[in-house]
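All protein chains but one are shown at their positions in the complex.
And now, chain A:
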Amino acid sequence: MAGPSGAGKSTIFKLLIGEEQPSRGKVFLDKQNIHLIRENELHHLRRKMGMVFQDFRLLSDRTVYENVAFAMEVAGSSNKEIVQDVPQILELVGLPDKLSAFPSQLSGGEKQRVAIARALIHRPSVILADEPTGNLDLLNTWDIVRLLLKINELGTTIVLATHDREVINNLSKRVVTLDKGRIIRDEENGRYIL
């Protein structure tokens, strides 16, 4: 999903996770209209989606391990599952040796990997990534993009919002371009054109 700042990318994400109500139209996940879900049931929906943000949004007073484990704890997974899955997923994102580090001790790229691990832990059917590379340098940007590609190949839909022309042009995936709150283009193998 491409478009300049203020085009409406984040708004679409807010609609997708049920944080905002659409003035028109409907949003479905697995045949369920997510805007008919009651406020106090929304957390079930959020466990089916993984979310990654530009500012990482990790829990600052918890370690890497605990940040990922938290997502499993709230879903009621057993301790055995947590002990098994968390190191595995951290291995997948390339952080097997940072389990007991706190977010403040990590680089931006590492933080984003933790966030991706956390988003992946429920084996969601879709991952929403809102400008995940916005705060990262070039090298880290490509690391994260490659990681997302790998996850995509393993069978998870990824919605990536970005205004990074380089990233979009190198991915050759479906590109939806937004401008001033409207979809102006939607093409397979698209490019960033404005």
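Definition applied: a contact is a pair of C-beta atoms (placed from the backbone, for glycine too) under 8 Å apart; a residue touches a chain by one contact, two chains touch by 3 or more; residues count from 1.
Assume contacts and distances are computed from a predicted model.
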| item | value |
| --- | --- |
| From "C4-dicarboxylate ABC transporter permease", "Cell division protein FtsX", "PepSY domain-containing protein" or "RNA polymerase sigma-70 factor, ECF subfamily", the hidden chain's UniProt protein name | "Cell division protein FtsX" |
| Which residue of A:I34, A:M51 or A:V64 touches the chain not shown here | A:M51 |
| Which of A:S5, A:S23, A:S78 or A:N189 contacts the chain that the document leaves out | A:S78 |
| Missing-chain contacts mapped onto chain A | 17, 19, 40, 43-44, 46-47, 51, 57-62, 70-71, 73-76, 78-79, 118, 122 |
